[in-house]
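Here is chain A:
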Amino acid sequence: MPPLLEVRDLYIGYGWDERNVTTIVRGVNLTVAPGEVVGLAGESGCGKTTLAFAAAGLLEPPGRALAGQVLFEGTNLLELPPEQLRALHLARISMVFQASMNVLNPVTRIREQFKDAMKAHGVGSADEASARAKEMFARVKLPERFLDAYPHQLSGGMRQRAVIALALCLEPKLVFLDEPTTALDVVVQRSIIQMLNDLRHDLGFGVVFITHDLSLLVEIADRIAIMYAGAIVEEAPAQLLYQGPEHPYTAALMSAFPPVGGKRKRLEGLAGQPPDLRRLPPGCAFAPRCTRFIQGTCDTVAPPEVRTTEGRRVSCHLYAETVPSRPLPEAGPEALGSRGNGARVAGQPIGLSPGEGATN
Partner candidate 1 sequence: MNKASRSLALLASGATVALGLAVAPVTSASASSIRYGGVLKYVSSWTTIPDNFNPLNPAGTGGTAGGTGSLLYEPLIYENVYTGKATDLLATGYKWSNGNKTLTLTTRTGVKWSDGQPFSAADVAFTFNYVKKYPALDVNGFWKSALASVTATGPNTVVFQFRSPQTSLFPQIVGQEIVPQHVWSKVSNPVTFANPHPVGTGPFLLESYSNTQVSYVKNPHYWMPGRPYLAGVTMQAVKSNATAQLLVMNGAASFTYDAITDPGRSFVAHNKAFNHYWWPVTNLNLLYLNNGAAPFNDAFFRKALAMTINVNAVAVRAYFGAIPAASGALRASVTPGQVHDWVPTSVSSLGWQYNPSGAVKLLESHGYKLSGGSLQAPDGKPLPTFNILVGAGWSDFISMAQTIGQELLPLGIHTTVEQEPYSTYASSANYGRYSMMISWGNNANVTPYYMYYYLFHPNNSAPIGKFASTNWERYTSPAVTSALNAYARTTNLAIQKSAMATIEKEVLQNVPVIPLTGRPNFLDYSTRSFVGWPGPSNPYNSGDPGDGFGGGGEMTYLNVHLK
Partner candidate 2 sequence: MRYLARRLGLLLLTGWAALTVNFVLPRLMPGDPIQVMFARFQGRLNPAAANALKIAFGLKTNQSIFAQYFTYLGHTLTGRLGFSLTYFPEKVTTLIGQALPWTLGLVGFATVVAFIVGTAMGALAAWHRGSALDSIMVPTGVMLSAMPVFWIGLLVLYVFAFKLGWFPVGGGATGGQGLASVSGFGAIISHAALPAITLTAVSLGGYIILMRNTTITVLNDDFVKFARAKGLPDRVVASRYAARNAILPNFTSFALALGFVVAGAIFIEYVFDYPGIAYLLYQAVTSLDYPLMQGIFLVIVLGVLIANFLADLLYVLLDPRIRVEARS
């Protein structure tokens, strides 16, 4: 059975004109099998949403795909004519945005927003559309009368349920859930996650679930990919990842978000800021914050991707055969401070995106 979604070596950048592009997503590979739940975790700003938009065929200027492919059921979405792409959206591929005030059109009634969507996908009669909307509202446990409400008349949780109902109304095969519960309080968050789980059971769609809360993913995802500075640094089945994170960044993330119910504690390993994507350090992008940093290697050579176990991969020098997997406990602030930047590194071959190459 072919994968539902296959992202191959994808590079994405932002820029209105070609000569001025900031590369955000760098060489991402990701697959989603039908009905599978793939989690995507990483700090805010690392490129999760950008990746999701590109993978859903929703990327629009100034965003641009610089290289790679996005194969949905074998078709490259990046080369699909707009009209065909449009037909896939909602019907086959759907996306639920972060729960914000503004996902629904503030000036029209929710019923209207169901109707125009279904009309765009050939659901002819208004009655049929209304019936479908009603059914979806029942599924997300919203009273029917709210169909005739304006978005601002709903609470945050209710609004997110309405968005989910709308996103799933044509029973898509693949659903991107981009931090669907981040802005909601914990109780509402729980009930929505529960509801999504039920829906997935009933409707059987594949999911890319994006969050920066790794502990949440461990509960619901089959597989988890960890993203750092636009690249996937580790990917593993959820349970394996939970039991033994391989990448130092994954480990740091996990301790920042302990499993639900556990006590959240401050994490010393995640100190410092995520790197500026326009000026990535040479070598490993995580190196400046890494507690297991290897001087002379991590700060000069891009880490290779290593398949450590079946179904697991990690991009880290610690797992490469050519370098000693020896941590450097002494790497203190002074060492960090003395690290050079890209200008000093001669002939660095790896990590340059085609977009960046074009600028040189």
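FYI, contacts are C-beta pairs under 8 Å (C-beta built on N, C-alpha and C of every residue); 3 or more make two chains touch, one makes a residue touch a chain; residues count from 1.
The candidates were selected such that all candidates are chains of the complex that A comes from, given by their letters.
In this text, all values refer to a predicted model and were calculated from it rather than measured experimentally.
> Looking at this complex, which candidate touches chain A: 1 or 2?
That would be candidate 2, which touches chain A.
> For chain A, which residues count as touching candidate 2 in their complex?
16-17, 56, 58, 60-61, 86-91, 94-95, 97-98, 100, 102-108, 116-117, 120-121, 150, 152-153, 163, 166-167
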